[in-house]
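Just one protein chain is left out here, and the rest sit where they should.
The first chain written gets the first letter, and so on, giving A, B and C; residue counts start at 1 in each chain.
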Amino acid sequence: MAEFFSTVDAVRYEGPESDNDYAYRVYDADRVVLGKTMREHLRIAVCYWHSFSWAGNDVFGAGTFDRPWIDGELAPMDAAKVKMEAAFEFLTKLGVPYFCFHDVDIAPAGDTFAESRRNLEVMVAQAEQHMAETGVQLLWGTSNCFSHPRFAAGAATNPDPEVFAYAAAQISAAMEMTHRLGGANYVLWGGREGYETLLNTRMRQEADQLARFLHLVVERKHELGFAGTLLIEPKPQEPTKHQYDYDCATVHGFLDRYDLAEEFRVNIECNHATLAGHSFHHEVAYAVDNGIFGSVDANRGDAQNGWDTDQFPNSVEEVSLAVYEILRGGGFDTGGFNFDTKLRRQSMAREDLFHGHIGGIDTLAQSLLVAAELLERGTLESLRDARYAGWSQGLGAQILAGEHSLKDLEQQVASGQLDPTPVSGEQERLENLVNRALWRAIAAG
Amino acid sequence: MAEFFSTVDAVRYEGPESDNDYAYRVYDADRVVLGKTMREHLRIAVCYWHSFSWAGNDVFGAGTFDRPWIDGELAPMDAAKVKMEAAFEFLTKLGVPYFCFHDVDIAPAGDTFAESRRNLEVMVAQAEQHMAETGVQLLWGTSNCFSHPRFAAGAATNPDPEVFAYAAAQISAAMEMTHRLGGANYVLWGGREGYETLLNTRMRQEADQLARFLHLVVERKHELGFAGTLLIEPKPQEPTKHQYDYDCATVHGFLDRYDLAEEFRVNIECNHATLAGHSFHHEVAYAVDNGIFGSVDANRGDAQNGWDTDQFPNSVEEVSLAVYEILRGGGFDTGGFNFDTKLRRQSMAREDLFHGHIGGIDTLAQSLLVAAELLERGTLESLRDARYAGWSQGLGAQILAGEHSLKDLEQQVASGQLDPTPVSGEQERLENLVNRALWRAIAAG
Amino acid sequence: MAEFFSTVDAVRYEGPESDNDYAYRVYDADRVVLGKTMREHLRIAVCYWHSFSWAGNDVFGAGTFDRPWIDGELAPMDAAKVKMEAAFEFLTKLGVPYFCFHDVDIAPAGDTFAESRRNLEVMVAQAEQHMAETGVQLLWGTSNCFSHPRFAAGAATNPDPEVFAYAAAQISAAMEMTHRLGGANYVLWGGREGYETLLNTRMRQEADQLARFLHLVVERKHELGFAGTLLIEPKPQEPTKHQYDYDCATVHGFLDRYDLAEEFRVNIECNHATLAGHSFHHEVAYAVDNGIFGSVDANRGDAQNGWDTDQFPNSVEEVSLAVYEILRGGGFDTGGFNFDTKLRRQSMAREDLFHGHIGGIDTLAQSLLVAAELLERGTLESLRDARYAGWSQGLGAQILAGEHSLKDLEQQVASGQLDPTPVSGEQERLENLVNRALWRAIAAG
Partner (left out) sequence: MAEFFSTVDAVRYEGPESDNDYAYRVYDADRVVLGKTMREHLRIAVCYWHSFSWAGNDVFGAGTFDRPWIDGELAPMDAAKVKMEAAFEFLTKLGVPYFCFHDVDIAPAGDTFAESRRNLEVMVAQAEQHMAETGVQLLWGTSNCFSHPRFAAGAATNPDPEVFAYAAAQISAAMEMTHRLGGANYVLWGGREGYETLLNTRMRQEADQLARFLHLVVERKHELGFAGTLLIEPKPQEPTKHQYDYDCATVHGFLDRYDLAEEFRVNIECNHATLAGHSFHHEVAYAVDNGIFGSVDANRGDAQNGWDTDQFPNSVEEVSLAVYEILRGGGFDTGGFNFDTKLRRQSMAREDLFHGHIGGIDTLAQSLLVAAELLERGTLESLRDARYAGWSQGLGAQILAGEHSLKDLEQQVASGQLDPTPVSGEQERLENLVNRALWRAIAAG
């Protein structure tokens, strides 16, 4: 078997002082933090699409990457096998426990659905073998129902029910394959479930279609005996002008309304959060607080660009707060941190794949240490407890228990019994506490 | 009684050829369009706060406006009476059927809640008299629970239950006064119901508080026998970093989750829509499609500025599409178009109040004509019908009726029975149709 | 010769009442407005790239368009000839006077530069023949120095001088061909003249390189005897994180600093203006006021999306103000309105190309009528004259003439001689005047 990353050996933890570009400075898979190993906390996955299936093209230019498994003159299925070898070599050298894929990432589409399915079956068998040999597992599978022209106007929300049926077929097969590979989750990203113009769109009709589709997905899950979690990935726009799964709050409302909240969790992407006008911290905190948190796509955006740049996470300041909320909520269940992330188009060397992932993984590990420091000291939680203390007793508890009407409260205020004095929200002090924890955690190593 | 706008007479419809700055060119209150007068369709209201209570100050500078009823050295209650005279002179000269107010707009806060309430009662009695004399009615009332320092950390969502109680008192009184004045609606805008930093915030706790508050509002409404509609006004941010009533979809989810959807409708503001990353058209269409549409604050934003500029609507292109969705949904019930709008700080002359309102009202009237033209021709709806026709019969109808599982559909696709061909979404043609309707309606006058 | 648009005949002016989707309602090429025909005012061009060379692909999906001249299995040069036939059929049916192209749009790249140049020469000869037959002329030519991987880190601003040389070669040839075809202008768009990360970038070094390049372009222009105008197209970002030609003010400063301002004008794109945080109106007014206005790419953006959507102009409200400034500045010299515009990916039918262009052209024509109405009435200009009157006499004139020092002025103010009274900026009234002109112009037809 050819070696595709011959300049790089297995990436190991070498500690903060290492000068080796191909080593972890923070991520030490077996290191125990708050009772679990870093591997167990972070559940890191590498995605197939941007890392192995994408050649570096953008809408203004051709692919730039040195990826022999893409550019080759091989027949499609041969190319798929070579790509899988490269992928598992990379996964193994990187030392991460999981990968993720779309159906079309691992198996080429055929001329018919039946042929596509046969291709997928062949490649899933190959994947089983690679997984057995390497111990790499599947964090989640998914189906690409947005690239082919038939999905131009959406998949489940397409005005043409035959397109709904085609998407159903793809997802039926992709769930089956995910189940076969022991996937921990199955993801639905509604890439074109939205609209380009309201002039030709009925939003409520399309919402009903989408809900019907998701109910079918739930039924199929149970029929298969798939024990993983179903995940929806919010994104506000791009490729469509507006995507229905806009953000966590929108998805939450939709799931509740259509009686789907028991069966779905959200897969939050940092860059999708920021495109929706939220911080990553906000989206994670919202999901954790409301019991819909599932998994994370860890890629960041560029604060100056209005599209999804899908870059590797490199801000411990940004990621720590999200990890804090995840830990506060009990940590990942079946989810994990997936790298749905793109190299820059100029990062054309194969080694750049390592640089991106190593930097991203160390950022997650550093963020874990910071979040653990914050949790262990408990300062933030005790200040939050104190701030809301009034609601667990006396007037606050009575109000929540329904013991006061608006008119009652008016009379109490009118009588002069109640005259609240505002107190400082202490935002600056809290921000200092976070930075101090961040610096302490980094210094402690 | 002094005259405050002595340079302007009653503003009348003079038709498109008029050269009079103080005349309507399009708004002809008694003109019948699609079976109702313009007055009945648009239900135009002028707001008290920006138009009469604001002096033109911003965070960088002092007030600039020539408003003797603000600047005067009068005692607060005397000033309130003078302000009300000015307001009703303006409303009458403008010839609009409605006004709107916050409690503190019409009556000064006293040293205690009891005094504030007494001031409010006095001014409501004055308002009753002005309304009787002029025929102007109340579109909605509301309470300002965001300006006073006690509300710095929110009203219903405040960490201090006493602040919740204080807001309850204010709103109890304001609803009572709105009822007394025959208001058609009561509005809640959660100006500081949100957070400045997540570090000191429990979002779920605050959501529970807010829901409890709204249930109390509903009870109070029924206790009062108030027949108007309760309205929530979405806004994504400003003054707070994040407001909970982010957009229509978020509010919709919240209302459903807390069993409040039967009792509340949304009051959509164009500028809040755009700050949330949506078009005005989107927010209105979402609300109409999902049965939560209530009323509109018609002010636009500035596409280059990231804060609420609250300017008078002047884009027929933007407003027509929103009016189209409103008409398609049956038009306003108790709602209407309120001018929650600000003059520019340089527009310091009293006449500028007329320019802003006249231009805004003509924009609404022109938009009504455009929307009516689109509806009467029926082209958009018939194209939408055709686009979704597949869902009302055959496969589409079966899918929605639950007659196919994912696996069934996979088998049909695998067998080659289904292979959808994408068709054009015709966005450019539809946009042309809208422009043609717009130009035809304008030309028809 | 095959017909590619057999369902559409020549598009003609049929007036506002026409129900024909394939007719102009406003654009009447020979109609005289302010002393020139509409054709002469607007100088409309159709671009080759999005209209003929793009298949409807985006970063999330494959091409969707029905374009036999792209999808065919023809040899590259045969395909190029077929494409040119389709293009000229379209141009002729649309009845526009100009087209625009990049080198690679009309001629396929060869294995070597020499072969690419030979291909280009062949296709230029073909174009000459088509132009002679149809009377269509060339508004401008340009060279694509951003799609090929060699330009990933820029062309003139590349850290590798050999890439600078390669770009020089391409542009040398493209200018020569533009000159041969009688092009009225030559455009430079710095697609990747910018940076992805400052960490590897020297901005000043790259600015010096760019200036050197532009001086070479000027020399080459004069050597060729090319009488057209050299145009730079500002864009703030995309594909790169930051483009150096950010906006008109930035380009203006650059041209002045490097002594290039005499030789270059700007080609302003509406969507680039909005991505840079400006209105289209602003960018045009800036360029006209500062003597650097050249030409326009007329495509609009989507206010809710943060990338270049390059849609056909359809807002008369937005375009009229830009046309007003252009007319105020004397109208186009060698420039014109180019449609650097994209269909939506769902607009997959060949007819959609007509819908987009017809709607866009009528929008420009309608905007011309509005701008002419504004200019002829003269209201805006006379109000501006009045507002600044103080600067053409007395104190204002003295100040501009350098007759007062800061200390002099302080003494005058201190003595009480000067105490300015602010006056209304009348923004709302002016906005009403514009809408009234807009409605009058549309009604007048």
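FYI, a residue touches a chain if its C-beta (ideal position, glycine included) is under 8 Å from a C-beta of that chain, and two chains touch if they have at least 3 such contacts.
Model, not experiment: these values are computed from the prediction.
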Among C:Y166, C:F293, C:W307 or C:W439, single out the residue that touches the unshown chain.
-> C:Y166
Answer key for C:V8, C:M84, C:I106 or C:A152 versus the chain not shown reads C:A152
Of the listed residues B:E238, B:D256 or B:D333, which contacts the missing chain in the full complex?
-> B:E238
Touch list for chain A against the chain that is not drawn | 16, 21, 25-26, 64, 274, 277-279, 282, 303-304, 312, 314-317, 343-344, 346-349, 351-352, 355-356, 358-359, 362-363, 366, 422-429, 431-432, 435-436, 439-440, 442-443, 445
Write the list of chain C residues that the hidden chain touches.
-> 112-114, 117, 149-150, 152-153, 158-166, 168-169, 171-173, 175, 196-205, 208-209, 212, 215-217, 219-220, 223, 236-237, 242, 246, 249-250, 252-254, 256-257, 276-279, 281-282, 285-286, 289-290, 321, 380, 383-384, 387-388, 390-391, 394-396, 399-400, 402, 404-407, 409-410, 412-416, 418-423, 425-427, 430-431, 434
Residues on chain B that touch the omitted chain in the whole complex?
-> 56-64, 146-149, 151-153, 191-192, 196-197, 237-239, 241-242, 275, 302, 304-307, 344-346, 348
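The criterion applied here is as follows: only the chains that are shown with their structure count from here on.
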Between chain B and chain C, what is the separation of their C-alpha centroids in Å?
-> 38
Centroid spacing, where centroids are CA-atom means, of chain A and chain B in whole angstrom | 36
Tell me, which residues of chain C touch at least two other chains?
-> 64, 304, 344, 346, 348
